[in-house]
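A single protein chain has been omitted from the complex, and every remaining protein chain is retained in its original position.
Take a look at chain A:
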Amino acid sequence: MSSIIHGAGAATALSTFNPVDSKKLTNLSVRSQRYIVAGSEASKKKSFGSALTVRHSQKLIPNAVATKEADTSTSTGHELLLFEALQEGLEEEMDRDANVCVMGEDVGHYGGSYKVTKGLADKFGDLRVLDTPICENAFTGMAIGAAMTGLRPVIEGMNMGFLLLAFNQISNNCGMLHYTSGGQFTIPVVIRGPGGVGRQLGAEHSQRLESYFQSIPGIQMVACSTPYNAKGLMKAAIRSENPVILFEHVLLYNLKEKIPDEDYICNLEEAEMVRPGEHITILTYSRMRYHVMQAAKTLVNKGYDPEVIDIRSLKPFDLHTIGNSVKKTHRVLIVEECMRTGGIGASLTAAINENFHDYLDAPVMCLSSQDVPTPYAGTLEEWTVVQPAQIVTAVEQLCQ
């Protein structure tokens, strides 16, 4: 049972945002430096938008997916499913740092309800992979308390919807303790779990919690969508000193992809360029990315050239990537799975309108799920979420 701690040295060496991090990253180091440039130049500018002009001279890095595939000549990589990618990321981080532990319902002996923690209990023991009783409030609070002393727990909500029971702990303690203690305590927890609309799981098991958590100050939210970014975001989230909520999707666990053999992480605040284009910017995340790509096939056949960006970072938004895209295409469509009211799309619409109003040729359109509890019947459930046909129609409408 490896519960020996390597001391403070291990913890301080972990730094996601260090540009000189020796991990092999395709485009991370350049991107993170951009933020620092923004800070110093923008003090003379009034709006965020104009600050971008300073950096516009730098070449846009092409989309992450393409760059990665071009790499196949150097290393073979290995193919796996998304839940295996999450597991690999988790296992590597647990190997790397003895402070990382996992807490959740049935994560240990059962292997996790979606097999993300399969095999970890056998490898790391009961003290590092903890099967909790069914008490989200208590075990989330416990993980936060443990994090105050320096442990790095990964909390699994069996379904994100269950974390509503832990809302008090997430909002008041997780998000706020770093601030209210004047910086004395850091809360390096990762809260993860599957959410989103599945296959007829019923209303209570099809919730999208990103809309509820988005205004909690002090936390970061990311949503993974491919095995590559799932592993990268999991590792980055564990290494981050801030509390991170990692949203996975029930229907994406069996996606297969080839990922690099070597160690890599994904920047937590960065959006992913899925398909560069010229006519319209489509912003999406999680499962809707696949609906958008499906719609993109139809759109390309019809002669449109959509630029698809997977925003990945739900809090804070990567306004840099999004802004550059808006300045190029002048049209924005947001496709999300959140509800219409108060969802991520609503906040993103507001942010884009505020910051990039001058660059828009058409109003920002947002396609979201209907404001209803997700029904059980298959046909009704289909109508609750955005379908590719609706995306195609929306693009045609915007591009008139």
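In this text, contacts are C-beta pairs under 8 Å (C-beta built on N, C-alpha and C of every residue); 3 or more make two chains touch, one makes a residue touch a chain; residues count from 1.
Everything below uses one rule, namely that contacts and distances are computed from a predicted model.
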From "Pyruvate dehydrogenase E1 component subunit alpha", "Nucleoporin 43", "Translation initiation factor eIF2B subunit beta" or "Ubiquinone biosynthesis protein COQ4 homolog, mitochondrial", the UniProt protein name for the chain not displayed is "Pyruvate dehydrogenase E1 component subunit alpha"
Residue among A:Gly145, A:Pro276, A:Gly342 or A:Pro375 that touches the chain left out of view: A:Gly145
Quick one: which of A:Gly77, A:Gly198, A:Gly218 or A:Gly342 touches the chain that's been left out? A:Gly218
Of A:Thr117, A:Asn159 or A:Asn173, which one is in contact with the hidden chain? A:Asn173
Any idea which of A:Gln184, A:Thr341, A:Thr379 or A:Gln400 touches the chain not displayed? A:Gln184
Pick out the residues on chain A that sit against the missing chain. 3, 5, 15, 17, 32, 35-36, 38-40, 42-43, 46-48, 51, 101, 127, 130, 132-133, 135, 137-151, 168-169, 172-173, 177-186, 217-218, 220, 241-242, 268-269, 316
